[in-house]
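First, the structure itself, so that you have it in front of you.
A single protein chain has been omitted; all remaining protein chains appear in their positions.
Our next item is chain A:
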Amino acid sequence: MKRLLSYPRRIAAKLVGLAIALFARFITAVRADWQGIEPVNIQRVYYANHVSNADMPMIWSCLPPNIRRDVRPVAAADYWLKTRLRAFVGPEVFNCVLVDRRPEARAADHDPMQNILDALDEGSSLIIFPEGNRNMTDDPLLPFKAGLYNIGKARPDVDLVPTWIANVTEIMPKGEVIPLPLICTVTFGAPVKVEAGEDKDAFLARAAQALVALAPTDARL
């Protein structure tokens, strides 16, 4: 019975997902620029800069449908479980891997990294934001958290793909409600891997460098 009831919900999730992708395309004409990799469905961890809540839906929308089906964004449980609508959109439409950023809210034996590794072991690709928070500064990136290094070390076969998302701050600055229809480009770079013997800080610096290098040059004042 429960299985039967879940069908309308799954169809609703599909439709909402389609509507979000269409809306993103209509408003921002979001475009994927595959610079370092081909748009083929192999297991990858897309790690991206994070400036706005619209980042994840943008990356998700510009992926080809076959890749999108197998990709799971890693997202904050405290955000996506706050209301019933978010609890539907996050886990069911985007199929998010939820992790709790607040150590005090976690069960004592729960390791958020385990959820991520489980998703990888099931064969999913991931979208993660290694800065951990939205970047509100003028610097291109906040210092990366250790998560990306830990993933790369624990599952060394998976490509870590730098993914630069441009323009979203202007499309939807924090605190505004109407999105501006400006063109958004998502650039995918060449994958990086944790080298043998490379320590955490060196790897994170290299990964951040690979990501910033994808940012388009801006000739404006």
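We take it that contacts are C-beta pairs under 8 Å (C-beta built on N, C-alpha and C of every residue); 3 or more make two chains touch, one makes a residue touch a chain; residues count from 1.
Rule of thumb we're sticking to: contacts and distances are computed from a predicted model.
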Complex member absent from the view - protein name from UniProt, among "5-oxoprolinase", "Branched-chain amino acid ABC transporter permease", "Phosphatidate cytidylyltransferase" or "Sarcosine oxidase": "Phosphatidate cytidylyltransferase"
Of A:Val16, A:Ala87, A:Leu117 or A:Leu182, the one touching the omitted chain in the full complex: A:Leu182
Residue of A:Ala12, A:Ala29 or A:Met113 touching the missing chain in the full complex: A:Ala29
Of A:Asp78, A:Asp118 or A:Glu170, the residue in touch with the unshown chain: A:Glu170
For chain A, residues in touch with the removed chain: 29, 31, 167, 170, 173, 176, 178, 180-183, 217, 219-221
